[in-house]
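Coming up: chain A.
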Amino acid sequence: MAVVTLERISKRYPGGDELAVDDVTFTVSDGEFMVLLGPSGCGKSTTLRMVAGLEAVSSGTLAIDGVVMNNVPAKDRDIAMVFQSYALYPHMTAKDNMAFGLKRRRMPTAERERRVAEVAEMLDLTPYLGRKPHALSGGQRQRVALGRAIVRDPKVFLFDEPLSNLDAALRVSTRNELIKLHQRLGATMIYVTHDQVEAMTMGTRICIMNKGRLVQVGPPLEVYRDPADTFVARFLGNPPMNLLEAAMLDGPAVHVGESTMPLPPRINPSRLPRAGGRITFGIRPEDLYEHPPADITGRTAPLPVRVTSVEPLGAETLLLVVPDSTEQEIVARVDRNSTARPGDRVVLGLDTSAAHLFDSDSGVTLDRH
Partner candidate 1 sequence: MRQTRSWIAAAALAGATLTGAAVPAQAERELTLWSHWADHETKVAFVEKAARELESRHADVTVKITWYQKNPLYAALQSALRAGQGPDIFYLDPDRTEYIDNGLLLALDDLVNWANVFGWARSAWQHDGKTWGFPLEASTVEWYYNRGLLAQLGYEVGPPHFQLSQADFRALVEKATSEGITPIVQGVGDRPYPGAYVTHELLLKKLGKDDYGKLLSGGLSFKDPRVLEVFGYVEDLVKAGAYPKSFSTLKLGESHYYFHTKPGGVVFPIGSWYTSRAFNPPDKGGQPDDFPLGMMNGPAMDDGACNACKTNNVAGSFVVNAATAHPELAGEFLNILATPEYGNLWLSTVLVQTGIKADTSKITGPYSDYFKTLEAVNENAEYFFGTPLQFFKGKCRETFEQVMNTGFPAGLVDAGTATDMMNDGCFTG
Partner candidate 2 sequence: MRDILSARFLARTGLLAILALYTFYSAGPFLWIASMSLRTTSEISANAYALPETLHWEKYIEAWTGSNYGAYFWNSTIVVVSAVLALTIIGAMAAHCLARYRFPGNRVVLFVIFSTLIFPPQITIISLFQSLVEYQLYDTLLGLTLVYIAIQLPLTVYILEGFFARIPQDLYDAAKVDGYSHWEIFWKITMPVGMPAIATTVILNFINLWNEFLYAVVLITDESNRTLPLGVQKFMGDQLEDIGMISTGLMIAIVPVIVVYAFFSEKLIQGMTAGAVK
C-alpha cells in the first residue's frame, strides 16, 4: 500500500531564477504505474528526484502514504530507484550490488542471500552474479540495476529513463518485461521518460510536463484523445497532430485554407474568439482521409490540397500535403494503396468530429472537458 502525493511542489535551484518545477500537484495511487513524460529539461527528472529525496523540495508538500516526506532522507523513504546509467557500483559484483542496499538495512545474511537469489532467478541473472559490471552486457547491467531495486521490496519504485541506454530491440523486450513485472509485483511505480511510446504502452496514467509545469494527467488514450493544449497535442502521437492557422467565422464555423469547417461537437462556445479572430485548428493525421469510409462521410469536410511528398511505410502511407491558400505542410495518414504522387492535387476528407480547436495565443484547448 503506497500512495504518493505531490501537492503544489516547486523546485528552485540555488542561484537559478526560473523554477525548475513549478507548482506541481498529482497523486500516484497504490499499485499505479505513473509515467512522467516530457521533453528534456521539463522538470520531470527533478520531480522524480524530489520524490526520491535526492533533491530538496523548495515548497509544497510531498507525502507517501499520508506521511510528509519533505525532510526525510532518501534512505528512510523506503523507495528504490533505477537510474538511466544504471549506477552500478563498479567495484562490486552483480550480487554485491544487489545485496548492498539490504546490507545497509541490516538484514540477516541468510535472508539477504535468499532474496538476492530469488530475484536473480526471476531476472535470469543467476549465471552472472559473480561478475563485475564491466563484464556484463548493457541488458544484463540494466537487469542488475532492476534487481537491486526489486530485492529491496520498497514501497515505491522510481525509474529515471531506465531504457534509454539500450538498443531498439532490447528496449522493446525490456519494456514488456517491465510491464509484466509491474503486474506481478503490483507495486507503486513512477517512471520518467521522454519517449511517448513507452509512456503510452506502460503507463496506467501519464503525467505530461512542460517547462516545469504539469500540463495534463490522465490515462494514455484519454490524453491522446483530448490533449489539454497544443504542446500535448504535438508531443503525443507520431506523426504529431497537425496544427493549422485558422480564422473564426461569423457562424459556428472556422475557415481553414479555402475550406470552411463546422465547429467540432465538444467545443465550449463561450471561449471562442469573436468572428474574424485567429484560432488554431488541430487534426490528427489519421483523421484525414484520401477516400473517406462510408461510416463517417456525414462528418467529413473537404480539404483541397497539393501533395508535396509521399512516404509509403508499408502498413500505411504518409502524404505530406499543403492545403490550398496556406503555406503550412501537414501530414495525412492514408491507406497503403494510395496512388497519389508529388504534385498531385487531391481533396482530402477531414473528420470534423475528431478536430480540435486551440486558443491561438495560449495554445490551451477550447474543448469542453
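Basically, a residue touches a chain if its C-beta (ideal position, glycine included) is under 8 Å from a C-beta of that chain, and two chains touch if they have at least 3 such contacts; residues count from 1.
A word on the picks: all candidates are chains of the complex that A comes from, given by their letters.
Since the model is a prediction, treat every value here as computed from it, not as a measurement.
Of 1 or 2, just one candidate touches chain A in this complex, namely 2. Interface of chain A with candidate 2 (complex): residues 14, 49, 52-54, 73-76, 79-81, 83-87, 89-91, 100-101, 104-105, 148, 160.
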